[in-house]
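Only a single protein chain was left out; the remaining protein chains are all shown in position.
What follows is chain A.
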Amino acid sequence: MLREIRPAIVLLLALTAITGLAYPLAMTGIAEALFPAQAQGSLIEKDGKVVGSALIGQEFKEDKYFHGRPSATLAPDPNDSTKTVSAPYNAANSGGSNLGPTSKALADRLKEDVDKLKAENPNAAVPVDLVTTSGSGLDPDISPEAAQFQVPRVAKARNMPEDQVKQLVTSHTEGRLLGLLGEPRVNVLALNLALDRIAAK
């Protein structure tokens, strides 16, 4: 058995160096050469400043923007570092609500949000993704129904005809891959950037 001790040390260190350093560093080099934009995090710049990532959702509260899904991400409480406070779309601490199917807290939160949305647009059914938090708290997308639901509010806030906003939503709707994989969706940040571009003209 003693002859097994040398490989347990030397082979472990050698394989660790290969898989833990050589492999990730080589991948970093190749990825940055082949796919520099993705490797950096698919960042979006506007006037030379980073406004976010195409893949990471951000919080929108103003009426003139389409809103993403509720987010359950947290951040350390600035007053007491042992506690956490709600910090929607905190992209340095991803996570979901973890509220279960019989949670009273979830039932109350859903009711409150549904009532708010019904008041905003009484004519349409409330889409489920607009009141549920995502798994990461950073979901960049909403369903096409959730985008259409918000059209009247956005159009009113921007003094734009509803049809024009609706059309913009349709042109930003991505379908399933090959008509099969995934779900139809609208990237909220991309849609809002498009709205701002129209406004700038």
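Convention: a contact is a pair of C-beta atoms (placed from the backbone, for glycine too) under 8 Å apart; a residue touches a chain by one contact, two chains touch by 3 or more; residues count from 1.
As a convention for this text, contacts and distances are computed from a predicted model.
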Identify the UniProt protein name of the omitted chain, choosing among "ABC-type spermidine/putrescine transport system permease subunit I", "NADH-quinone oxidoreductase subunit K", "Potassium-transporting ATPase potassium-binding subunit" or "ABC transporter".
"Potassium-transporting ATPase potassium-binding subunit"
Could you pull out which residues of chain A are in touch with the chain that's been left out?
1, 3-16, 18-21, 23-28, 30-32, 34-35, 38-43, 49-62, 65, 69, 89-104, 106-107, 110-111, 114, 125-129, 131-143, 176-177, 180-183, 185, 189, 192-193, 196
